[in-house]
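A short worksheet on the structure shown next.
Incomplete set of chains, arranged as in the complex.
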Amino acid sequence: MLTGANIVLVGGDARQLEVIRKLTELDATVLAVGFDGLSTPLDGAVHAELDGQLFEDADALILPAVGTDDDGTVTAVFSDKQLVLEEAYIARLPKHCKVYTGMAKPYLKDLCAKYGIGLVELFERDDVAIYNSIPTAEGAVMMAIQHTDITIHGSTALVLGMGRTGQTLARTLRGMGARVKIGVRRDEHFARAYEMGFEPFYIKDLAAHAGNLDLLFNTIPTMIVTAQIIAQMPSRAVIIDLASKPGGTDFRYAERRGIKALLAPGLPGIVAPKTAGRIMADCLGRLLMEDLRLGREKR
Amino acid sequence: MLTGANIVLVGGDARQLEVIRKLTELDATVLAVGFDGLSTPLDGAVHAELDGQLFEDADALILPAVGTDDDGTVTAVFSDKQLVLEEAYIARLPKHCKVYTGMAKPYLKDLCAKYGIGLVELFERDDVAIYNSIPTAEGAVMMAIQHTDITIHGSTALVLGMGRTGQTLARTLRGMGARVKIGVRRDEHFARAYEMGFEPFYIKDLAAHAGNLDLLFNTIPTMIVTAQIIAQMPSRAVIIDLASKPGGTDFRYAERRGIKALLAPGLPGIVAPKTAGRIMADCLGRLLMEDLRLGREKR
């Protein structure tokens, strides 16, 4: 339980409502900034204004999926006010307080480093990335259904990368009846893909596989679907690029060749905000219980 | 092969392009009415005008998925002209000529009966219905992803009916990681569902299962998701009704209770027109070869 813990939560979207629900369930005191426009009550949390004093007693500061932008602005879909996480606020956080967010831009990283405040990026964690891969895969499936005139069942789908997202996506597509080829670079991923019933190939041989596919899903965050690769692809092919911006596809060339190519960031928050929120909430619940217990012991 | 066969094709959408492609591949002479607005050439078929004479030499008449409406009008998305299949046309068809369509309204059925013309409804065939169940299931999946804030993976999904569509849908949902309960009325469907890893229940016990579900998919073409059932459902539930119009759901009551309920007809043509077209084309190819061979032998 988080009884007695003072948690400040700033900004966010529907996902943060799941976080608030979880933390109040665990009996924490939650002060929520940026939810003034919400039509429903706040499940046991207290509305608060962004104000330096707020930070002085915080045991934890929770920011949304993308913590701040490059200038410190925090997105808040349930508020019209502009929220900026100023340096002064971080400066006032007690030393045992940590900042939790999905991923942090340099602005936030630098501030935390400067003031010796612990920063936890949830999306960097393997477990969170794996849980998030599920809504990501479903978002990719939805796009594939929307943007092709064929079924996924019976199609030949290439998945590039067998990391946390690629493996889930490959399994999902196969569960729907696609023939799944997966591009890997490690021998053990090749072996695991074979065991799981995919058709593995080494990414260095991608060109040899580009000629025969209906769907290409990329999860590798580097330029991998180059003009040379696209040149080999059949014109019916559709590219869905999941890698973080700017993706791994030569979109300009794809357009020139008339091949549909879509960059699809942030799918969990779009297709399954409640699930995505619960993933963050469950992880935060566990981490806070652990961190605050340890913190208390140390103090 | 269909060498020498004279085939008249009237109206339709992208699916009929697959049919035309297939039949010309099989070397038939295809006279296509209602494709004048098409921007690309017609793959070996000949554009024709709707005219009584056209029907005199026809070995087969092919109409779209829904043959005609109640007044004989044939839908043609690639033409601005209104196409009406007049009685006089059917009257001029040679006796060995059959009419092929997805499903026929009474208008068409009556005319064919009156003039002793064979009528083949493709969607009535078990094999076609099973092939079509694949794009139908993917359409249902797409809608579930779009209209919920959770993932299909990990959700509890009820499928009502274990016919041609229900079985495919259940398998697809399970392949994506849902917990699938399936409502049946036959003992052997109960057994098969258990064997396939679903959780079967008897439709008569539906009320007992309505309280715990995230998604309800109906394939039973009769009023089955009644107000009493909807009253038991959690408010987060989403109903996707696939049964032919008017569906099997009390939509009025669902709306009153604030439960999202969607009627989703014609999914194959919407989410995968090319696959849906190929299903029709492949079946038509086989049937025409068989029927015309038999016809010739008899004459």
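We just call them A and B in the order they show up, numbering each chain from 1.
Throughout what follows, contacts are C-beta pairs under 8 Å (C-beta built on N, C-alpha and C of every residue); 3 or more make two chains touch, one makes a residue touch a chain.
Here the structure is a predicted model, which means the values were calculated and not measured.
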Full complex copy count, 2 shown, is 4
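Keep this in mind: only the chains that are shown with their structure count from here on.
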As a multiple of 5 degrees, what angle does the CA superposition of chain A onto its copy chain B give? 180
For chain B, which residues are in contact with chain A within the complex? 14, 134-135, 138-139, 141-142, 145-146, 148-154, 172, 174-177, 271-275
